[in-house]
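Heads up, one of the protein chains got dropped from this complex, but the rest are sitting where they should.
Chains here go by letter, A, B and C, matching the order in which they are written, and residues are numbered from 1 within each.
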Amino acid sequence: MKTAPGPGFSLVEVPVPAPGRSDVLVRVLAGGICGTDLHIYRWDPWARSRVRPPRVIGHEFCGTVVAAGEAVIGVSVGDRIAGESHIACGWCPRCRHGQAHICERLEIIGVDRDGAFAEYVVMPATNAWRLDPGIPSEVGAVMDPLGNAVHTALATELVTRTVLITGCGPIGLMAIPICRMAGAALVVASDVHPGRLALAAGLGADAVLDAAAGDVAERVHDLTAGQGADVVLEMSGHAAGVHDALRAVRSGGWVGLLGLPGEPVALDLANDVIFKAVRLEGIFGRRLWQTWEQMTVLLRRGLDISPVITHRLPLDRFEEAFARLESGEAGKVILTLED
Amino acid sequence: MKTAPGPGFSLVEVPVPAPGRSDVLVRVLAGGICGTDLHIYRWDPWARSRVRPPRVIGHEFCGTVVAAGEAVIGVSVGDRIAGESHIACGWCPRCRHGQAHICERLEIIGVDRDGAFAEYVVMPATNAWRLDPGIPSEVGAVMDPLGNAVHTALATELVTRTVLITGCGPIGLMAIPICRMAGAALVVASDVHPGRLALAAGLGADAVLDAAAGDVAERVHDLTAGQGADVVLEMSGHAAGVHDALRAVRSGGWVGLLGLPGEPVALDLANDVIFKAVRLEGIFGRRLWQTWEQMTVLLRRGLDISPVITHRLPLDRFEEAFARLESGEAGKVILTLED
Amino acid sequence: MKTAPGPGFSLVEVPVPAPGRSDVLVRVLAGGICGTDLHIYRWDPWARSRVRPPRVIGHEFCGTVVAAGEAVIGVSVGDRIAGESHIACGWCPRCRHGQAHICERLEIIGVDRDGAFAEYVVMPATNAWRLDPGIPSEVGAVMDPLGNAVHTALATELVTRTVLITGCGPIGLMAIPICRMAGAALVVASDVHPGRLALAAGLGADAVLDAAAGDVAERVHDLTAGQGADVVLEMSGHAAGVHDALRAVRSGGWVGLLGLPGEPVALDLANDVIFKAVRLEGIFGRRLWQTWEQMTVLLRRGLDISPVITHRLPLDRFEEAFARLESGEAGKVILTLED
Partner (left out) sequence: MKTAPGPGFSLVEVPVPAPGRSDVLVRVLAGGICGTDLHIYRWDPWARSRVRPPRVIGHEFCGTVVAAGEAVIGVSVGDRIAGESHIACGWCPRCRHGQAHICERLEIIGVDRDGAFAEYVVMPATNAWRLDPGIPSEVGAVMDPLGNAVHTALATELVTRTVLITGCGPIGLMAIPICRMAGAALVVASDVHPGRLALAAGLGADAVLDAAAGDVAERVHDLTAGQGADVVLEMSGHAAGVHDALRAVRSGGWVGLLGLPGEPVALDLANDVIFKAVRLEGIFGRRLWQTWEQMTVLLRRGLDISPVITHRLPLDRFEEAFARLESGEAGKVILTLED
C-alpha cells in the first residue's frame, strides 16, 4: 500500500473491503507487477498527479470470488476470475459506441481505487472474467498485459504478413507467439537487452535483432526482400523504437503503438508516413470484451506465455520483486498469495 | 521549361514529342500550378535532388488527345482528358496489391519526365482520364489536386461525422464541399490567412477558425460538445497544423495526413495518440482508379470547386502566375493554352 | 390491448405501471403503427407463437419521463424521449461483443412486455433516448423504424455509390433522403404501388420504377451504364424484391436485407451471388447506440421524413388507423395521445 505521498510501499493490515450491489469480493491468488506499479513505487511526476494515498495498488491479478452483491449476474461465489483493471462507465459516448476501452470516465483498479496487491479486492462483477479451468493462476494474473498484447496484435490482419515487434518487455514477448498462432509469415523482434532477445527467440521469433548492434530497419528490409514489414507492433515506448518502426514498415503498412514514450518523439511524417501511406494506430487497454474472448481461445488453443514469467515471489517479498523489475533483466514478475 | 539547374523557368520552343505504342499525345488546354512546381521554380534542395534538366514541368492538366500509339485502348483521338500525373509500373508488389498509388517505381509527369506546361505532352494512355462533357477544362486541369482532396476525405467514413480540416490551401478548400456532400455532421476549417478562411466559408464550412487568433483544438471541442472532431484532414503541412489535428481529434478518431511537413514534427504520442486510440493515416496521390471515379461522380452530382480557382493566366504570363502563388494570397492558379 | 388470444384489440383501463430501480415511467405522446402490430392485430401464426395476452402493444413511441427508479442515470424526469424497443441483456456473447442489436435474450417492448399504445409505459432507462428539442414528437414516435432505415443504409459506404431501394413502405421511403444526404451518386426506388412511388419521388429519389410495369433490374442497368447498382437496400420483404435486388446489383456490390419474407425465397446463388462476388447482409434492429446518434445528427442536419407520415389519429380511433394501414395506401400512421 502507498500509505502516504513519497517513494516506496508498505505492507499493512487493512479491513476486508465490502462489495456493493454490483460488486464481487475477490480473494487474490496472484498478481503481476506492471511498469505502472513501478511509477507509483518511485512516486514520479505522473504518479504524484494521479494517485491519492492511502491506496492499495496492483491491477494485474487473479483470484477467487468469495462474496457477491445482490445485483451480480454472470459470476458466482467460488469462480476463479482474472481482473480487467479498466472500469468503464457504460454511459459516455465511447461506451455507447462499443469503445468502452477508451471510456471518458475510466477508473483503474490499483490506481484510482484500491487494488489487488492484497489478500482481498472489491471490483464490479462486470470486470471479473471467469477463467477456464486449464489456465494456471499465474497466467490468470497476467491476463491484463496479455490482453494488451492480444489487442495490439489482433488490431490488424496478421495472416501471411511479416511482423516486426520493437521492444521485448513482457508485452512484446507475449506478442511473439500470438503473431505466430495468427499465421504471420515472419515474426522479427528487436530490443537492446540480450537477455530479452534470448527470451524472444525462445518464444518463437523467426529472427531477433539487437537494436544496439545495427540498424533494425535495414535488417528488416533484408529479411523481407527489400519490402519492409507489413506490420509493426511498437512495444518499447522509446523514441528509437518508434523510429525503427516507421523506417521498417513497408509502404501501405500498419504500425500499432502500444509503448508509451515519456516525451515527444520527432517524426519525419513526410518520408516515413505520408509518402509511404502508412497507417498508425494508438492502442490502449483491451477491447471489452472481445480481447478477453480472444485471449481465452488462444490459451485454449495452446498459447504458452509461461516463459515470459521469469520470477515468482510471495507478496511479503515485494521489495525484492520491485528490485528485480528495476534491474531491467526480468520478464514478468509475479507476486503470489496462495497458501 | 527548366532548361538548366538554377532558379526560374524559360519559355522555349521544343519539338512536338512522339507517342510510343501505349502512349497518347495530348494537346494541352489548361494546367494548374502546384506547390511542387514552385519548389522546382525556386530550385530548392528537394528539386535539386530529384529533377534532371532540361525538363518541361507541369503535372496538373487537361487536354485533347491528338494521336495514340497502336496498342492504346480505352482512349481515342479527340477525347478530352485529364492527366493522372503518377505513372505506376504495374509490376511491383504494391501495384499487384491494388495499391498502385504507392508504386515502388513511381514516375511523375513534369518531374521525372516532360510535363504539361507546354502545347503538347506525351503520356501513357492508362493515365489519361476521359472527362465528362459537363466538366469545364479549368476543373479538368485540377483533377490531380482534387483527387488528393477526394482520396483524403473519402479514406474514412464521413457521414454523420464531425470534421476538422487544418489548412485551407487549394486542396483543403476543395475538401470542404466534398465533406459536405458526403454527409458530414459538421465541417470546420482552420488556417492563418483571413483570405483563405473567407474562401473556406464561401465553400460551405460550418465554422472557420483563425489559427493565429486562438486555440483551434479548444474551439473544436466547444463546437462538438466537448468530444473533439471525429475526423481531421491535415492539409497544412505545418507542425502547428499537425498539433492542432492531434489535439482536436476525439478519442478513437481518425486523422488523415496529406500536407507534407518540411521537417520532423515532435508528437506527444502517449497523450495524443495512444491514450486516445487515435488512428493516423498517410495519404499520397490518388487511388488508381477509384479516386477518379469518385471525382467524376461528385462533379456530376454538383460538386463546385470553381471558387478555389482564383487566377487564370495564359501560359506566357507564367512569371506573373508564380508570383501570385508565392504571395500566399491565391487559391489555385491556372495556366491556359486555349486559343 | 390484446386482452385475450384472437384477432383485434380493445381499449381498456389499466393501472399505471410502476418503474423498477433502473426503469423510467413514460407518459406517451405519440406512437407509430408497425407491420408487427398488424400481425398481432390479425393474430397470425407468428403472433400466436410469440405474444402472451393480456398484453399492451405498441413499440414505436415517444413520450415524457414522469418518474425514474433510484438507479437511473443519464435520463431525468421531464426529458422527452424516444423508445428503443429492443431491450438487450448486456451479458450474452453478442452484447459483450458490441452487437447488442442481436442479443440472444432480446425482449421487445409491446411484444414480450407491455408496450406504448397506452398513456403510460415502463421501460429500462437505458432504452430511453433523449430527443433534441428540434425534433417533433411525431418524428420522435417513429425513431424506431427510422433507425431501421439508417442502420440498413449506413451499414455500407454510400458516398459516390449508386443505390436501388426495393420496396417503398415507410422504411424504404425514409431510406431515400438518408441515401441522398450520405452522398449517393444515384438513388432509385421501386415498388408496385403508384402512391408509394409518388411519395418516393417527393422524398428525393432520382428515379422511381414501377415493378409491376417492367423489369426493375434491366432499368437499373440502363440507369448505371450497364454496371448495375453498387448498393441495394431490400425493404420489400417479397421474393420479387429480393430477386430484383440480386439481379440489379453489380458484380462486387452489396445488398442489405431488411424486409422479412414470409416464406423461403429461391435464389440462383451461382449466377446472382457467387459469379458476381456479391455480399449480402441481414439487417436487424438498430445498432446500440451508434444508429441513434446517426439519426440525431441526420435530423439536426435537415433530414425531413415528415412526408412519410401520411395519417395522424388519436389513440381511441385505433380501429380506423389499422384499417388505413391494411389498405396498403398509407405511409406511416401515427397514434397521438397529446392533449
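The working rule: a residue touches a chain if its C-beta (ideal position, glycine included) is under 8 Å from a C-beta of that chain, and two chains touch if they have at least 3 such contacts.
Keep in mind the model is a prediction, meaning the values are calculated, not measured.
Asks: Just list which of the chains on display the missing one touches.
Replies: Within the full complex, the chain not displayed touches A, B, C.
Asks: From the listed residues C:43, C:91 or C:284, report the one that touches the chain absent from this view.
Replies: Selected residue, touching the omitted chain: C:284.
Asks: Which residue from C:66, C:240, C:273 or C:315 sits in contact with the chain not drawn here?
Replies: Looking across C:66, C:240, C:273 or C:315, the contact with the absent chain belongs to C:273.
Asks: Among C:64, C:99, C:310 or C:336, which residue is in contact with the omitted chain in the full complex?
Replies: C:99
Asks: When the complex is taken as a whole, what residues of subunit C touch the one chain not shown?
Replies: So the residues of subunit C touching the unseen chain are 93-94, 97, 99, 101-102, 104, 227, 242, 251-252, 257-258, 260-262, 264-270, 273-284.
Asks: Considering the entire assembly, which residues of subunit B contact the chain that has been omitted?
Replies: Residues of subunit B in touch with the missing chain: 73-74, 91, 93, 96-98, 288-290, 293.
Asks: What residue numbers in subunit A mark contact with the hidden partner chain?
Replies: Residues in contact with the chain left out: 154, 157-160, 181-183, 185, 293-294, 297-298, 300-301.
Going forward, only the chains that are shown with their structure count from here on.
Asks: Taking the mean of the CA coordinates per chain, how far is subunit A from subunit C in Å?
Replies: Centres of subunit A and subunit C (C-alpha means) sit 43 Å apart.
Asks: What residues in subunit A touch two or more of the other chains?
Replies: Counting only residues that touch two or more other chains, subunit A contributes 93, 97.
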